[in-house]
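Contents: one structure, followed by commentary.
One protein chain omitted, others in place.
We just call them A, B and C in the order they show up, numbering each chain from 1.
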Amino acid sequence: MGMPFELNTMIVTKGREKRVEENLFQLEKEGYRLYPIDIPIDVRKTIESDTSGTAVIKKVEWQNSSTSITYQLISLNSTN
Amino acid sequence: MGMPFELNTMIVTKGREKRVEENLFQLEKEGYRLYPIDIPIDVRKTIESDTSGTAVIKKVEWQNSSTSITYQLISLNSTN
Amino acid sequence: MGMPFELNTMIVTKGREKRVEENLFQLEKEGYRLYPIDIPIDVRKTIESDTSGTAVIKKVEWQNSSTSITYQLISLNSTN
Partner (left out) sequence: MGMPFELNTMIVTKGREKRVEENLFQLEKEGYRLYPIDIPIDVRKTIESDTSGTAVIKKVEWQNSSTSITYQLISLNSTN
């Protein structure tokens, strides 16, 4: 009767994010994941990679064993 | 930098649910609330009232400091 | 970088609870589990069994991939 969750403290895109408009992106992840919403968190391409920027999650949706987040990129790390 | 939410173990409708179709209802609640999804939970009109039925939440949405749940009523307590 | 946990809405003892004193029990569960604290929840022997009573969790501890809860039994269902 328990419900499995994963606590996530950063956004790991794996390059699968979709641009909704300008700085707004949508990302779908497997399983039910708890993200902090409305506060700045790190965005990374993979778990091992460096921070690629900072974002604020504006919307979280749980349905059919997957989690969809909509986030606004508020700063970008240009490291080249 | 903390994010407040509320852990909810039942659905308290306060009569504000909207029927989407047949046994499917949609309910909006203030603040971010964590509900168990995909497992049967109690439905009550108020916190103090008796169970009015059992439902399974199919979808949870967090946005703009409010929580929207879509749930399927799977049994009704007829207590009259 | 995610942290798995399980949202639990009731106490399933599987007969493994240990009496600490009078109505106070301690139960160890595998993995990290999020329980509602300070509010009445169902106690069952197995997931399928009927409610055996109502308890209030007074303390939750997470350590070494296991969860320890201390709960006070506030009512017992005598169904015989």
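One rule holds in what follows: contacts are C-beta pairs under 8 Å (C-beta built on N, C-alpha and C of every residue); 3 or more make two chains touch, one makes a residue touch a chain.
Please read all numbers here as calculations on a predicted model, not as lab measurements.
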Chain not shown: contacting residue from B:Met3, B:Val20, B:Ile39 or B:Leu76: B:Met3
Residues from chain A at the interface with the omitted partner, ascending: 7, 9, 34, 36, 39, 41
On chain B, residues whose C-beta touches the chain left out of the figure: 1-10, 12, 33-34, 47
Residues from chain C at the interface with the omitted partner, ascending: 1, 3, 32, 34, 36-39, 58-63, 65
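Just so we're on the same page, only the chains that are shown with their structure count from here on.
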Approximate Å spacing (C-alpha centroids) for the pair chain A, chain C: 32
Sites on chain C at which at least two other chains make contact: 7, 9, 34
